[in-house]
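After this line comes chain A, so read on.
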Amino acid sequence: MNFFIVSIIKIVIVFAIFMTTLAYLQWVERKVLAHIQSRTGPFRVGPNGLLQPLADVFKLLTKEDLLPPYVNKLVYLLAPFIAVCLALISISVIPFGPEIDVFGYRTYMQISDLNVGVLFVLAIGSVSVYGVALAGWSSNNKYSLLGALRSSAQMISYELPLTLVIISPLLLSNRLSFRAISDSQAGYYLGFIPRWNIVQMPFPQIFAFLIFMVAAFAETNRLPFDLAEAESELVAGFHTEYSSMKFACFFMSEYANIVTITCVATLLFLGGWHPLFPAPYSSWVPTAVFILAALTCFYHAIRPARKRDRLTFPVFGIAFLVLAALWAVPFLQVFLVPAFWFAAKVGLLIFTFIWVRGTLPRFRYDQLMHFAWTFLFPCALLNLLLTALFVAVF
Partner candidate 1 sequence: MDTILFIIFAVVAIVCAFNLVLQKHPISSALSLIGVMGSLAVLYLLLGAEFIAMAQMIVYGGAVMVLFIFVIMLLNAGTEKSSGKSWFAQIAGLPLLLAFVALLGVLIRGVLPPMRTVRFGSWVGGTAQRIGLMLFTQYLLPFEVISILILIAILGAVVLARKEIE
Partner candidate 2 sequence: MNFWLIPLFPLIGFLLNGLFGKRLSKSAVNVIGIGSIAVSFVYVVIVLSRLYPLDAARSEHYFTWIQSGFLQVGFDLTVDRLTAVMLLIVTGVGLLIHIYAAGYMEHEGGYYRFFSYFNLFVFFMLLLVLASNLLLMFVGWEGVGLCSYLLVGFYFTEDFAGKAANKAFIVNRIGDFGFSLGIFLIVVTFKTLDFGKIAASVATMPVEAAAGTLTAITLLLFVGATGKSAQLPLYVWLPDAMAAPTPVSALIHAATMVTAGVYMIARVSFLYSHAPLAMQVVAVIGLATAVFAATIGITQNDIKRVFAYSTVSQLGYMFLGVGIGAYSAGIFHLMTHAFFKALLFLGAGSVIHGLGGEQDLRHMGGLRKAMPITFITLGIASLAISGFPGFSGFYSKDAILSAAYTHAPWMFWVGAFTAGMTAFYVFRAYFLAFFGTYRGHQHAHESPLSMTLPLIVLAILAAFGGFLNVPAWLSPLFPLAEHENATAMVISAAFGIGGIVLAVVLYVVRPSLAESLKTRAGSFYTLVLNKYYVDEFYSAAVVKPLESLSRVVLWKGVDKAVIDTSLVNGSGRVVRGWGALLRQLQSGSIRNYATWVLAGSLLVIFVLGLVGDAR
């Protein structure tokens, strides 16, 4: 029975963190985009707009839930449900840290360690087309249908290079479980170069990583590959007819997919939760980072730009100090440090997602498909062949 209780506790923790992350991801994206465009972004609700996600949730919940009369009702209602479920389910096989000891009970920092975790994520990813496709079809709207067709074709097309490129790191670590893959990347060359798959001998997967990231943009329907919701052509694509909570489901599933795919990228290529440099020093990096953040806050509190800063920044500074203290506690370090490194890598990749959105224009549809089939796919194949060759020879 312990197994069930522990599993439920883990599910609750992961779900809570995951959902919060998703909510704040939107805030982060808006902020980052704003700063890229020399704006301030959300500012009104809460200090620096920190309560904006909450406000958004209220707005979406209280909006009128429209059910257009001409839609296929069952499928129309089912589609956002499918989308969000499939988007959330993959996180269950993602490990966030090593095996830990909580009150004498040994468990993994992961909801479920599946033997075939990679295949599971791929399976869920390939099924998640349905959410978009069915939404577009059931809306009975030509823009929706076109958007759905585009996005499903795009997702199917990019799934191929994605899958092919995933095989290469699998060849290096010989396992299908994310935990085992991550563990195979532990250790350092010459004592300081991490043995991540991205630089793993005999064949560094740097190209695989780049191809993976490009395909990931397409898989998650993000700019520059967000043809399915190209406002100028298709209104809002497959979710034109959706409003309020159903719309929020699609919104959430998009961010969940981003998080999942960056987690997968981190685990497959960037060594999972293994730190950038060896243990005694890397364990203190989070503390140092948080202290630095706290010092920055105090600095701004001393020289406030606005009146209210004199109040808010010291609060943030103290919060950061508390975090730094938490990460300095030895018995908490065991699971907090890996989690920090994992979160740091994932955060970096997510930032890349937003950064790309802020800088690159949108592709044309035929260019997109052409790119997938005539460039990305052969590259992935070539990378796979070379990796196989190197693994076989050395």
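One rule holds for everything that comes next: a residue touches a chain if its C-beta (ideal position, glycine included) is under 8 Å from a C-beta of that chain, and two chains touch if they have at least 3 such contacts; residues count from 1.
For anyone wondering why these and not others, all candidates are chains of the complex that A comes from, given by their letters.
Since we're looking at a predicted model, the values are computed, not measured.
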| request: Looking at chain A, find the partner in this complex that touches it; the options are 1 or 2. | output: 1
| For chain A, which residues are in contact with candidate 1 within the complex? | 72, 74-75, 78, 114-116, 119-120, 122-127, 129-130, 133-134, 136-138, 145, 148-149, 152-153, 156, 159, 176
